[in-house]
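One structure is given below, represented as structure tokens, and several questions about it will come after.
A protein chain is absent from this complex, but the other protein chains hold their places.
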Amino acid sequence: MALSSVSIAMTGSGGAGVMTAGQILLDAAAKAGYYGLMGRTLGPQIRGGESAALLRLSTEPVQSPDDGFDILVAFDWGNIERFREELPMNPGGLIIADPHAGDVPALMLDAERRIEYVPFHAMSKDIHGGRVNMVALGLIAELVGLDHDCLVERVTTQLSGKGQTALDSSRAGLDAGAEAVVGVKGVPRLDRPKPRTGDRWSITGNDAAGLGAIQGGVRFCAAYPITPATDILEWLAPNLPKVGGTLVQCEDELASVNMILGGSYGGVPSVTATSGPGLALMTESIGLAVASETPVVIIDVQRGGPSTGIPTKSEQVDLNIAVNGLHGDAPHVVTAPLSIGDCLFTTQWSVHLAEAMQTAVIVLSDQTVGQSRTIIDKPAEIAFIGRRKVAETVPGERYLRYALTADGVSPMSLPGTDGGAYIAEGLEHDETGRPSTQGAHHTEQLAKRQRKITDFDYGDHWALVDGDPDAEVAVLTWGSTAEVAREAVNRARARGVKARLVAVRLIDPVPADRLRYALAGVSRTVVVEQNHGGQYLRHLRAHMDLPGRVEAFHRPGPLGLRPGEILAHILSQ
Amino acid sequence: MALSSVSIAMTGSGGAGVMTAGQILLDAAAKAGYYGLMGRTLGPQIRGGESAALLRLSTEPVQSPDDGFDILVAFDWGNIERFREELPMNPGGLIIADPHAGDVPALMLDAERRIEYVPFHAMSKDIHGGRVNMVALGLIAELVGLDHDCLVERVTTQLSGKGQTALDSSRAGLDAGAEAVVGVKGVPRLDRPKPRTGDRWSITGNDAAGLGAIQGGVRFCAAYPITPATDILEWLAPNLPKVGGTLVQCEDELASVNMILGGSYGGVPSVTATSGPGLALMTESIGLAVASETPVVIIDVQRGGPSTGIPTKSEQVDLNIAVNGLHGDAPHVVTAPLSIGDCLFTTQWSVHLAEAMQTAVIVLSDQTVGQSRTIIDKPAEIAFIGRRKVAETVPGERYLRYALTADGVSPMSLPGTDGGAYIAEGLEHDETGRPSTQGAHHTEQLAKRQRKITDFDYGDHWALVDGDPDAEVAVLTWGSTAEVAREAVNRARARGVKARLVAVRLIDPVPADRLRYALAGVSRTVVVEQNHGGQYLRHLRAHMDLPGRVEAFHRPGPLGLRPGEILAHILSQ
Amino acid sequence: MDAVVAKPQDYKSDLKPIWCPGCGDFSVLAAITRGLAELNLPPKDVALVSGIGCSSRLPAYSTLYGFHSVHGRALPVASGLKLARPDLTVLSVGGDGDGFSIGGNHFVHACRRNVDLTYIVMDNSVYGMTKGQASPTTQADWTGSKLTPEGPGVAPFRPLEMALSSGATFISRAFSGDPMELTRQVCAAVQHKGFSFVHVLSPCVTYRPEQKGWRELVHGDFTEPYTDRRDAFLRLLDDDGFTTGILYQGAAAPFQPMPRATQSVADLGDQFVI
Partner (left out) sequence: MDAVVAKPQDYKSDLKPIWCPGCGDFSVLAAITRGLAELNLPPKDVALVSGIGCSSRLPAYSTLYGFHSVHGRALPVASGLKLARPDLTVLSVGGDGDGFSIGGNHFVHACRRNVDLTYIVMDNSVYGMTKGQASPTTQADWTGSKLTPEGPGVAPFRPLEMALSSGATFISRAFSGDPMELTRQVCAAVQHKGFSFVHVLSPCVTYRPEQKGWRELVHGDFTEPYTDRRDAFLRLLDDDGFTTGILYQGAAAPFQPMPRATQSVADLGDQFVI
């Protein structure tokens, strides 16, 4: 039984080294020529709580989880009821358990389940300094057909600096695990990897977002830590200085967003990252960015809501606030990365959009793409670099900061420029920036701020469109569910359904014409998203009529959407 | 020429006493048996700037301004260009100017304009302690046919306590003004008032909102001043203590909204009032109200936006943020008063809704209704009083704060109750309130919080529906534009157009079934609102299909919508 | 309950804390329950309000009424509750990030406002919940966080000095490792009429393991509370941050309670009659 992809979950209490093992497995697979991704789920305990590493390894580039896991390796069963539902098993899936941890709990059992017991604990005890996770790793790699040397090499790199003893005992653990395979039956194995050239990257969505920001031109970041956005900041903090930029940890999100307004006013492209609660605190000042036409990028790594909600789990639930959360008529831009790897492109593009339109861009990432790690080919260079239309000022001549231009974008002067002094203004103002309460000024500035967003040429990047030209069903989705939806569409097509994927990166303004074109000809449009309220569908409805029969397919987290459930929906109608 | 309503504007620089004169005129008219309303417009100067009192007096109850003014009395022309557009004149309208202030500025002149010069300034100089505004008042009252004695009586009441000299000079001013009428031609006069019994009130929308809150059961208010909401707070501050309540001035809006969450958790119905920028700061904690199911009422007196915008002018621009401004899936309620007087009913009803559903209710008032004053018959008693479903707890038995009830409302225990202790929780939780990350708990609590809002019986109060049963055109509007729209509908009907008014008080959840019923049979639905983005229409579209041809009719402020422009739209299609 | 003598267990719920083994917050929970038992306050009449953070999870581990609000907003929620319900005993608890960073403004203004409630801050000079970033009380050169790899580079926030400058009327400091003193302070703070601030050095064993060494640094030198702000200030100028005890207790009147009604709601409208 050889497969193009195998999904593996490892669970265990904190300290068992589940995450380390997962990361090594992913990187070793990458070295061996595979692709893959790894998500993570954690319990509420700060330390020592249960956790699970959720992997999928594949011969082809893959950024979606499978419906379930083919192999579940349980180091122990602590608090399994808390995240049982995040561990769906594929039919015929194999549970490998340690007898030391007791019987497999009833809630893990169903008709199709197969169980093998392997005494990881006892085996590790036999090794001096032996660790359960290394034994398990050796076993899993061997099971799925990953080259043992590759694995050993990876562990060696990972543990370099920990001393020879640690290396030796790890190696012994890997070996012991690999040997234990003989006792295990009915094992799904991966096809051989295809030969590929070129570098590959192991990267999380949050790191990719940080890199995208810098590539887009960002040199200033001010932020306040919040799960699951902190990693972006923790990546930017040491990396920004390398390229002449800086990051400031602020007292709160009110300070963060206003600091980047200051940095951007100074001419330095600026970013902040947060999650729902922090975004809520920022909206007043995002409105200031809109009114004063100061470019800023706010990355919202969404988590379960409302309120404090479920900070460590994922949902696509901040579309409402991102699109409509500002007071007054405040047009701005909202984007969403379509995969872990796409966090790079979408963030970089968003910096470009913010700078080009002198507005606020909110990037709707989420915990799923942000905190998952994937293997990708080294991305091609992306052309987008934030470039502002800078004003050519003439000393002595009145500079019109908010000039009524055809495209709505008014050339901006940077502090230090002679003849370019102006007041960035949050009060309504005339073309010079002087406060005005006159209806004429208000209307023309409102229209200009709208026009620059609506009339901008977003090019082909607004969405990923893929599938049958003569499709009957369109799966329309946004942000992080794109790859899951893509897999569902591919499976449907494999079953003969004419289907098309439309995965939207540009959430607001709604690219209505392009959407109509992308959906042309379909008789069913299935709108897929991971939230309770169907926020994207409502947003689309507000702005356009969708063609054909519109079917809402959405449910809340924490379990991410699965290709199989979307497929089932496609097939069921 | 006798009219059922006359509209009068008075303008002058600060200190000229324009507002005092306006208020006296309105109250005197009320005493004489008329109805009416008075709006106000002010320049940016804190003191001494230009201002205008904008009145309409009528024999019938009236809460909408007319298209323009029949009489404009200018004490002077300082900075008139700044608010010229807020002073539209009716055809044949009369400008009364003081030669002392120079010629009537060109921008006030057009073909149909008639001008009379009256030397207010010189006349007031002739009186010991004489003031321009009293002379003007005497003149206007006489012109429009208001009983001179009524006016004198009102001035006497108003100035009681200022001493006999002040009274004498005011009286002399009124007399002089009244006598000057003989020189003025082509004067619009009011019909005689109809005889009425019962008390009448002179009240602003902001005061009415304060009273509505208290009548609804509010006894605690925490707030931070902001134009144009401060008057609500300034009314509540001395009045709450009379009924055993209190108001706290906070350090900011973050404190305000969280203080009322605390007060409400304690069992005391609580309110805050703010405007757009303050609402933006509150959204994170309004989300906490939703998740923790703590009833609170937030009155947003909308002003021109975005950002600091136009603080002293009106717009209906915070619908987006009020409806969709919370992060996560956060169902709550949004209402809007339909007139100055309706601020009383809608606020009281909103307290009732918040308490009954244990949720956050955002009331979208605006500067137009909030800061205008009107004459109304003393309102009938309103039954709605905030009443929470209080839990009957049994000491020793586990109390389920977030019990999954059929209607989604879970009985709430109040601190001090034995056996009722629980933690109000912003993390996702199970029925007891204990934090949980499990999908099952999340989904059931999301559904419950949605259900209690969606399934609630809002009764007939969701809207005001009026007009022809066999209407072809429906004018669909919300909040403060209701009365203007009503006048437009009435004028259309007078011209033989079959028309209906649907003025919606319940903005969110969208009462889709009721709306469909109210719009049944029409072939055109004109959606009227005062903003740039057409926020309400988008909101409706997001939730339902409107019948017939849908026509958007909206424009931004500061000039309030006029019946005439809506009528023109109705007739033009 | 009034007649019987309360026991600390009466105040403890059966929910297992998410805290790491050895976290200082366990002792703070114990001291609060012990203090409330000593004061014999019925659990139903006490409310605990918190923000977000490891320390802010505390209310759920009690049998009291509680509000686990949002990050930084515990004090306004607590103040609103106490103002609306003066009959309750209200405590607010949380961390140094919650209280001095995002909640810093409310801290300052709560000290000024002097509402009769007790604020207990579990200070570990770190953001525990978000996995170890610098907080306002972190030393400028602490390089333990990836977010500030060169150290935060900012002079630490001085909680006691800030409280005193802001006008707090009860100010003390305790160490979670000295539960008796902590309990004594909790009792005194709850009994104080007005805003009382208890600054607790409460180690984060996970992200600041070196704080286990606090035991050696702590010394109980605020023996008698000063009643004069001047004296307290002078004392603080010599403070090394590890002195425990009640520093200051002033006598300003607490902020306005709910008044008694003097008029019926029905009559309120009379003022609008012309």
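Details
Labels for the chains are A, B and C, by order of writing; each one numbers its residues from 1.
Going forward, contacts are C-beta pairs under 8 Å (C-beta built on N, C-alpha and C of every residue); 3 or more make two chains touch, one makes a residue touch a chain.
Just so it is clear, the structure is predicted and the values come from calculations on it, not from any experiment.
Contacts of the undisplayed chain with visible chains (whole complex): A, B, C. Looking at A:5, A:206, A:230 or A:270, the residue that reaches the missing chain in the full complex is A:270. Annotation: of A:251, A:366, A:487 or A:508, A:251 touches the absent chain (contact as defined above).
Residue B:225 is the one among B:225, B:411 or B:547 that touches the chain not shown. Checked against the full complex, the candidates C:11, C:127, C:255 or C:272 give a single residue touching the omitted chain, namely C:255. Checked against the hidden chain, the listed residues A:423, A:440, A:494 or A:568 yield one contact partner: A:423. Counting the whole complex, the residues of chain A in touch with the unshown chain are 27, 30-31, 199-203, 207, 211, 214-215, 219-220, 222, 239, 241-246, 248, 250-252, 254-256, 258-268, 270, 284-285, 287-288, 292, 375, 378-379, 381, 415-427, 434-435.
Contact between chain B and the unshown chain involves residues 44-49, 224-227, 230, 233-234, 237-238, 247, 249, 251-253, 277, 307-308.
Touching the omitted chain from chain C are residues 101-102, 104-105, 108-109, 112-114, 136, 150, 153-155, 157-158, 161-162, 164-167, 229-230, 233-234, 237, 252, 255-256.
Following the convention adopted for this analysis, only the chains that are shown with their structure count from here on.
One simple way to say how far apart two chains are is to compare their mean CA positions; for chain A and chain C this gives 37 Å. Centres computed as Cα averages put chain B at a distance of 42 Å from chain C. Here the CA centre of chain A is 44 Å from the CA centre of chain B. The multi-chain contact residues of chain B, meaning those touching 2 or more other chains, are 284, 287-288, 292, 426-427, 435. Residue positions of chain C touching 2 or more other chains: 52, 68, 70, 72.
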